[in-house]
Every structure is written in structure tokens, then in C-alpha cells.
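Every protein chain except one is present and positioned as in the full complex.
Right, chain A next:
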Amino acid sequence: MSATDRIALPLRRPATALAAWQRSALVLAGLAAALAPLWLLESFHLFQLTMAVIMALAVLGLNIVTGYNGQISLGHGAFFAVGAYATAILMSHLDWSFWATLPVSAVVCGLIGYGVGFPALRLGGLYLALTTFSLAVAVPQILKHKSIEGWTGGVQGLFLVKPDPPAFLPLTPDQWMYCMALIVSSVCFLLAWNLIRGRIGRALMATRDHPIAAEAMGMDIAALKTQAFAVSAMITGLAGSLSAVAVEYVAPDSFSFALSINLFVGMVVGGVASILGSLFGGLFVLFVPNIAEAISKAAPGVIYGVILIAFLFLLPDGFAGLLRRLAARLRRASP
């Protein structure tokens, strides 16, 4: 018996909860939707989708600390970069297999995230946003530094090779890459979902919504905030690892501060404090710039801005909010 079992917690089970068969049908449909592209899409579109899944994972990381815990971070591109470089260095210098680099990348990013969490305790709101932003600005330059050039490859960057699919699977490397991104992301999404639904998730949100009340309830705010940063950095770092093998190349220019801003945009558009919203955020971040460019090559930035504003205007609480409202309407409609 752990301590939590003896504490009476309010069970969050609304009257309209789905029946078990409905839930498993949803899971199966989700699985089918996730796997269908393997056969339906050509390699290029599959690659795009792989990148979108990776971005979604990175947005999920950001959502944990910013969405659920209320600590604004404009520096998650830095964790993404560290994860990518951890994998790239281990794979290209030490010939590790991709899977073996994942725990290392997660631990390194987790530790750095934990470290960043400490100043975050004293800095709130906008000041924290700027502190993390400085991290995003600094990391690409640090990666170029002479003293670590032997490992990072300096401005030249590092090349690595996508792992081959295991012999028993009849898949191309692109299809296998998609599977890997899918596996890692699904595990992370599932774990994050469990984390948020449980005691820790409620504590995170309580800290965000009313820190004084949360502290009065006996929550250790400092530990919660630093750990939220660590978990968040870990997830975004894993996304970075995946992106390194998907692109097969890392360079400091790949991780400019624009990446951090993009992740932030993805989070807001997808839905702040929403697990599913992160998925939409990833799709948005990857595909909307292409749409903007297809409309105008002269000023893709302007079009992107217009689309972004339109989204914020039409969906003020993100995709996730739209889904929530649709679901509510459905529930009201059916007696």
C-alpha cells in the first residue's frame, strides 16, 4: 500500500464517460490512423509526417512545463538541440545504435532541464520566458565553440545514418523511421497522459492555478517545478534525438531560436494544457509554413502570420478547445 491509496482523492469521472468498448474502439481507430500512412503515403510524405510526429513530441514536452505547470519557456529549442546532438555524437563518434542513445539523450536533457528549473523558481512569468529564451539563443553558439568542436563538428555539423529496419520487417528505412518516431512518441504521449491524469498532474495544475493554495495543501512547489522542467526537457530532447536520425544531419543552424518560437506557436495553436492538442501543434508547425509558401513566395512570413492570426481568432483555445467544444455539443445533443 502506498501513501496515495490512503488519501481520499476526488475521482474525476464525469457521468458522460465513455464505455470501455467505446474507449477501446477509439484506441484501435487511433492506431489504425497512425499506421495507415505506412502504406498510403510515398516516402516523401511519410518523411514529412515523421517530422510532424517529432515536432508533436517536442510540443508535448513544452506543454508539460508551460501548459500544465504554467512556467513559460521560450527555450525548448535548446533541449531539442541537446537531444539531437547527444544522439548524433554517440552515433557518429562511438557507433552506438540509435535505441541505445535514447536513454542517454533523455538523461542529459533531463539533467539540464532540472538545472534550468532552479532559476525558474525565483523568476516568474515574463522573466522566466526571457531567461529560457536566452538559453535558446546561446545554445547554437555554444555548439560551435572551439573546445567541443571535436565532438560537435563545429559549424560543419555531424552526419549520421538512419538505422536500417530489422531484417524480419519488410520496411524501407523511411517507413522504419516513421515507426520509430511513432513508437517513441506513443510511449511518451501515453506516459504524459498518465502523469497528467494522476496525482502529479493535478499537483502541477494546482501549482499553476494557485501556488499559495497548492503550498498550503502541502505540495512541494520547488520540487514540482524543477521536476516538471526535467520531464519536459526530457521529452523534447527525445524529439530532438528522433529528428537527428530522421534528417541524418545536425548543425548549429538547425536549432536557431526560431525553433523554440515554433514549438511555442505549436503549443498555443494546438491547445495549451492539452495532450492531444500537442499532436495538432506538431502538424501545424510542419505543414502551415509550406502552405504559406505555396500561397506566396515573395512574402511567406506575412501569409504565415495571417494564417496564425486567423487560427487564434477562430480557435482561441486551440484545436484541443475545438474538439472539446464539439464533444460537449455532441454530448448535449445525445440524451
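The definition used in the following text is that contacts are C-beta pairs under 8 Å (C-beta built on N, C-alpha and C of every residue); 3 or more make two chains touch, one makes a residue touch a chain; residues count from 1.
To be clear about the criterion, contacts and distances are computed from a predicted model.
UniProt lists the omitted chain of the complex under the protein name "ABC transporter substrate-binding protein" (options: "Tryptophan 2-monooxygenase", "ROK family transcriptional regulator", "ABC transporter substrate-binding protein" or "Glutamyl-tRNA(Gln) amidotransferase subunit A").
Between the chain not shown and the residues A:47, A:151, A:176 or A:193, the one that touches is A:47.
When the missing chain is restored to the complex, the residue among A:99, A:127 or A:159 that touches it is A:159.
Of the options A:151, A:176, A:193 or A:249, the residue whose C-beta touches the omitted chain is A:249. With the whole complex as reference, residues 42-45, 47-48, 51, 141, 144-146, 154-157, 159, 243, 247-249, 251, 253-254, 256, 258-259, 289, 293, 297-298, 300-301, 304 of chain A touch the missing chain.
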